[in-house]
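Just below is one structure, and these are the notes that go with it.
Just one protein chain is left out here, and the rest sit where they should.
Note that the chains are named A, B and C in the order they appear, and that numbering of residues resets to 1 at the start of each chain.
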Amino acid sequence: MNIKKPDTDLVDKLVYANRILYDQGVVDGLGHVSVRHDSEPGVFLLSCNRAPGLVTHADIVCYDYEGNAVSQTEERPYLERFIHSEIYRLRPDVMAVVHSHSPSVIPFGATGNRLRPIFHMAGFLGSGSAHFEIRDHGGNTDMLIRSNELGAALARSLGSCSCVLMRGHGSTVVGNSVEQVVYRAIYAEVNAKLQLHANGLGEINFLNEEEAGLAAATNDSQIARSWDLWKRRIGPINAG
Amino acid sequence: MNIKKPDTDLVDKLVYANRILYDQGVVDGLGHVSVRHDSEPGVFLLSCNRAPGLVTHADIVCYDYEGNAVSQTEERPYLERFIHSEIYRLRPDVMAVVHSHSPSVIPFGATGNRLRPIFHMAGFLGSGSAHFEIRDHGGNTDMLIRSNELGAALARSLGSCSCVLMRGHGSTVVGNSVEQVVYRAIYAEVNAKLQLHANGLGEINFLNEEEAGLAAATNDSQIARSWDLWKRRIGPINAG
Amino acid sequence: MNIKKPDTDLVDKLVYANRILYDQGVVDGLGHVSVRHDSEPGVFLLSCNRAPGLVTHADIVCYDYEGNAVSQTEERPYLERFIHSEIYRLRPDVMAVVHSHSPSVIPFGATGNRLRPIFHMAGFLGSGSAHFEIRDHGGNTDMLIRSNELGAALARSLGSCSCVLMRGHGSTVVGNSVEQVVYRAIYAEVNAKLQLHANGLGEINFLNEEEAGLAAATNDSQIARSWDLWKRRIGPINAG
Partner (left out) sequence: MNIKKPDTDLVDKLVYANRILYDQGVVDGLGHVSVRHDSEPGVFLLSCNRAPGLVTHADIVCYDYEGNAVSQTEERPYLERFIHSEIYRLRPDVMAVVHSHSPSVIPFGATGNRLRPIFHMAGFLGSGSAHFEIRDHGGNTDMLIRSNELGAALARSLGSCSCVLMRGHGSTVVGNSVEQVVYRAIYAEVNAKLQLHANGLGEINFLNEEEAGLAAATNDSQIARSWDLWKRRIGPINAG
């Protein structure tokens, strides 16, 4: 456990990410968000077993790819930290991960439908979300990603996508920064709600792959505007 | 009326349960939550006729299986306390009961559909909710469970399930603790909303019975995380 | 304009009714609620042209059946006060009236469907809502009830019902007290939302007429519980 301390600003950002995801209705008592350590390879930051809306700086723990804590903690970890560890292992481009049960997304996973970008804000969905069926990898389970093996299977199902739907459970999105992954988690939920509503109106003319890619690139340059708003809604967080 | 006083912590928990169910949108001015007395067999704790969002410690009354108050009170009781008394009589495993008109659940009872677990959080639904048709037991009524007889019929319809839908009225869920029954009432509503939304997307691949059982067992070990959040949202309650 | 002053408690109740209907999502900037004067026949109390969420005691004006102000005021009246005046004229049993554009109700009026009681809380809907088509009475109009003639046509369409849907506009509910009409306006909206949600699940087994009548009678004895909650949410109102 002789690792470098993560950057203070990064920890601060991760705490805000937890609070923002709760404030925006992406997570309730469950769900989690992580970020890679800024200077320790193979290490990521994640809260201990706490509701995201209550997370403070003291709750942030460093874990390695095996899901073991590598910073001082006496708190219980999240059962599903392997979602994070195995995606970081397989996808070096991924710097941050959100796992949630955000409500409008669940119906798509449960019926085998994909999320596709119905508007430019969800350009990151590209040609659609990936799908993960836990029965194919673990048979009948409690649905949770509670081992490195299931985490690795989930990471493979994600492939090069930015979002994977987990049947009977929720979804996981990835990004290249805390801000981007929070943005994506929020707009995956918004896009899902829009798809649900459009469903009864006729065939949906989704963004095609080129439009989605171009929109995603532009949106990335605009995330700060929304982040400012989301953070302002939370106000100061006691560092304790 | 020579009964032992219930444990102070249990009363406190029951008051929070009332407030939490209101804050989470499970109950409005109506609905109620009860818990078995910790040391008096055949006795349970329930608020007097008060909106759950306004319940304080002074409102909690002890009732026996006949629905009679066995602690000092001058307040009117809930008309439907027989929902609680008869379930406690028939189901010794049940330690806590919630009755509500939570909005997403009503359409299922009104159309004769079952709630089934669309995601792991609702594993407690197992192979589905039970159904109660009051006309089969009381003919044309005001729909309320206002007698021991109707309470007993409802308890029999519940059987060994954790949730029974009451046509034209609402639903009742049971649990082995205040925390568990509050959790179940909240996620029965969430699951119902997800089923409604998934309905238009295609066939729903529900959790099978083994998955549901395994998920329910895991969730029970995680309730404290959500309970902390729900309680924090309420803040301190004046004991008066 | 030599009329008796209305009872202070009645005015207070009407101010709360305005605020509650806004807080509960029944009205937005538009909509209104009235009550009969307690001691002047042919007179009712209604706010001047103010958003219900901002109404104070000073805004309450007395009007006669012609829609003329009979208490001192320099404020503009609501264009649609004739909804109230003509219902009071035709229905001596009606003591209070709410007109709103509550969102879940509009789709029923626009498609010619009735609201019917999907749960006991809406027993007052009896065998269903009435329907009003303004084109049958005024041809092409701005949809508003801006004359005694249109008000009388609406009152006749209401008949002996408790709720009339107004195509392309909204709805009006009546009751025998401020508390009852507020209760009915809130649960007409809730019932409409439930009917919308149940619509995709299969045939709805509504309360039959006898069940509806019995449920309505019981609910009337329980309104105080909800009224306490609704009022507490508003807090004190500056009498100014």
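Please note the rule applied: a residue touches a chain if its C-beta (ideal position, glycine included) is under 8 Å from a C-beta of that chain, and two chains touch if they have at least 3 such contacts.
Not measured: the values here are computed from a predicted model.
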Displayed chains that the missing one touches are A, C
Give the residue, chosen from C:2, C:111, C:160 or C:238, that touches the chain omitted from the document. C:111
Could you tell which one of A:2, A:160 or A:205 touches the chain left off the display? A:205
Sole touch to the unshown chain from C:103, C:128 or C:213: residue C:103
Considering the entire assembly, which residues of chain C contact the chain that has been omitted? 28-30, 49-51, 53-54, 79, 101, 103-104, 106-108, 110-113, 140-144, 167-170, 196, 199-200
Can you list, in ascending order, the chain A residues touching the missing chain? 117-121, 123, 190, 193-194, 197-198, 200-208, 210-211, 214-215, 217-218, 222, 225-230, 232
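Rule of thumb we're sticking to: only the chains that are shown with their structure count from here on.
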Both chain A and chain B are touched by which chains? none
Using each chain's Cα centroid, which is most distant from the centroid of chain C? A
How big is the rotation, 0 to 180°, that puts the C-alpha atoms of chain B on those of chain C, in steps of 5? 90
Interchain centroid distance [CA atoms averaged], chain B/chain C, Å: 33
Rounded to the nearest whole Å, what is the centre-to-centre distance of chain A and chain C, using the mean of the C-alpha atoms as each centre? 46
Residue numbers in chain A touching 2 or more other chains? none
